[in-house]
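One protein chain is absent from this view; the other protein chains keep their places.
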Amino acid sequence: MGSKYYDIDAILTDAQKIPCTFEVDVPGLGYLDGNDNADMKAGTKLELPIWLAEILAVSEQLGTETFISTNLPHALSAPVMNALKANPLSVNLRDLATHYYALGERMVNLVEDAEDELVDTLSKTFTQRTIEIADHAVNPKGALGEGSEFLMGLEESERQIFRAAHDTAKAMKGWRTEKK
Amino acid sequence: MYGELGNKLVIHAKRTQALSQLPPYQTDIVRAVTREVRDLNQDINEITNSYEGDFNPSADPARACALLVHHLCVRRNKRCLLAYHRVRSEKIEQMCWNGMDIMEQVQAARVGEGEEESGGSSHALSPEEDEYARQYGDMLAAYKGQWTDIDLTGSLEPPKDLFIDVRVLKDAGEIQTEYGAITLSKNSQFFVRQGDVERLIKQGFLQKLN
Amino acid sequence: MDAMDISDILREFDAENAPSNSKDYEDLLKWWVNERAAPEILQYQDDLVERIMNRVRRQIEHIEDQTGNLDPRANFQLIIIQTELERVKFLIRSYLRTRIAKIDKHALHILSTPTLRHLLSPSEQTYLKTHQALLNELYLSSFLKNFPENLRRLDDSAGGISMVEEPDLDSAVFLRVVRDVDIEIAWEGGETVPMRAGDVYVIRYSAVKEAVKKGEVELI
């Protein structure tokens, strides 16, 4: 899998925050929770960006205890999963997380025993929504037409798929009508 | 929280990718993020130096965690800075490949974009980017020099209608073509290379027929 | 003028000896499309490009000799020669720039992998090294010089992610089968896909990477 060090979307994905719990007291780390010169108490619950949480969650200290434990963010919580299973087209993914599927991929590695269900639901959701996206891109129903709400809720990779399908349809139409 | 400034820079980079012109360089944010890295690095040194002997992470996990957090913040800021500069350098390279003279391109950016938030000097490129643009332009010229017959910065669209039929609407005097001079007298028709007459068509002397 | 004039006869005589120029052109089309579609840089087609460039130069000389010759018949033939010349120039230009774009995207990966570096032409290798030096200089002068010494590397992988960007060889590619071939799919637990000539598939590049190089399948 190609590493994406310079990929802007990969960097923005890692900026998304997830709920964490500190398992250990850490002097001088209060600033992570907004109080600058305090210490970080074990048991504190806070949100940390993925680029930080994913390393702290796997760095052991004594024995098998890690510095923090992580839980699924609201965007991947059970109620959202149920809504996606019920009708994937009705959920505004952009409000939940701009890089929604990428967030899902990162969390699959971080949270045990969630991955089977998470992967299943996300892959079904992604497939069904991208088919709808392609339809909209090929025969647009006008800006305020039916489905525009769906399009407003597309997360970042879905937007890029819409643009790819839309631009290709436009290029095809342009080629067919231009003088050969 | 550490890393917030880095994110701001990456959001600028994301917006830059969608723009045709290069927006102003975010000097202030770049400096602030660099300062944040230096401060973090000082904290790291203070923590490690506070140990007489060598630092044993498992002996003091809390201190190890603090160190790790600082390290990760530094790495994160470095990645944001590199990505921001890389996106801009790609835009500069695109301009060179499109044969645009960087300076005139930049004037247009200043007029078109106006000043986004502060922090951007009136001139879109930073001094270091100016230098990069010049050096990349020279390197590109050297690479192109090995393909003179091809003109590497030419069009990337398949060629169409290299030669076209035109009718003369208004007397346009004589023009030079590869096949000798042609006198463009009113109502006469010619089969000429499009490149030779594009300007005259735009000025309404000639009309393209198909 | 019913009888063919001498130059036509002579030209027809030597038309037989060069059937290969159509094959060269078709090969260049094929390798241009392969390069456009493959996620990784492919072998530079040195001899092929050189043979075609020789013909390009010969055509340019022919045009220069003939210009000023106002005979409409010769003139019309020159126009055809120039029309085709522009097509060939476009093809070479797009082929070279497609490669440059990939070289830029995976520069450090290519630089640090000898087998990949040997896929590049000498002038591409010069471009790669010079460009990397310019980028390093830009980063250093813009902010990296203010970093502590041990943090200035551009090729390490501390902090959980490698700074050296590699192509995603599992990206989906579209292909048309040229010769029957059975493709082994590693990620399906060793399933084999029997691909027959004329078939069209979307599949991970890694599964057909060798078949592309052997010409058993062509990317589209």
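We just call them A, B and C in the order they show up, numbering each chain from 1.
The criterion applied here is as follows: a contact is a pair of C-beta atoms (placed from the backbone, for glycine too) under 8 Å apart; a residue touches a chain by one contact, two chains touch by 3 or more.
Keep this in mind: contacts and distances are computed from a predicted model.
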The complex's invisible chain, by UniProt name, from "Exosome complex exonuclease RRP46 homolog", "Ribosomal RNA-processing protein 42", "DNA replication complex GINS protein PSF2" or "Ribonuclease P/MRP protein subunit POP5": "DNA replication complex GINS protein PSF2"
Visible contact partners (per top-of-document touch definition) of the missing chain: A, B, C
Identified contact with the non-displayed chain, of A:T21, A:N87 or A:Q160: A:Q160
Touching residue (missing chain; options A:D7, A:E65, A:E105 or A:E149): A:E105
Residue numbers in chain C that touch the chain omitted from display: 1, 4-5, 7-8, 11-12, 14-15, 18-19, 21-22, 24-26, 29, 33, 36-37, 52, 55-56, 59, 73, 76-77, 80-81, 83-85, 87-88, 90, 94, 97-98, 100-101, 104, 168, 170-174, 176, 185, 187-189, 193, 198-204, 207, 220
Residues belonging to chain A that touch the chain removed from view: 101-102, 104-105, 108-109, 113, 115-116, 119-120, 122-123, 126-127, 130-131, 133-135, 137-138, 157, 160-161, 164-165, 167-169, 171-172, 174-176, 179-180
In chain B, positions touching the absent partner: 90-91, 93-94, 97, 156-158, 160, 191, 210
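One rule holds in what follows: only the chains that are shown with their structure count from here on.
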Comparison of B-C and A-C by number of C-beta pairs in contact, larger one: B-C
Chain centre separation in whole Å, for chain C relative to chain B (CA means): 24
Contacts with 2+ other chains: residues of chain C: 159-161, 163
Sequence positions of chain A contacting 2 or more other chains: 5-7, 51, 55
Residue ranges of chain B touching chain C (in the complex, touch as defined): 30, 33-34, 37-38, 41, 71-72, 74-76, 78-79, 81-82, 85-86, 89-90, 93, 97, 126, 128-129, 131-132, 135-136, 139, 143, 146-147, 149-152, 154-159, 162-163, 178-180, 191, 193
Chain B partner contacts - residues on chain A that touch it in the complex: 5-9, 11-12, 14-15, 24-29, 31-32, 34, 49, 51-52, 55-56, 59, 61-62, 67, 179
Touching residues on chain C, where the partner in the complex is chain A: 39, 157, 159-170
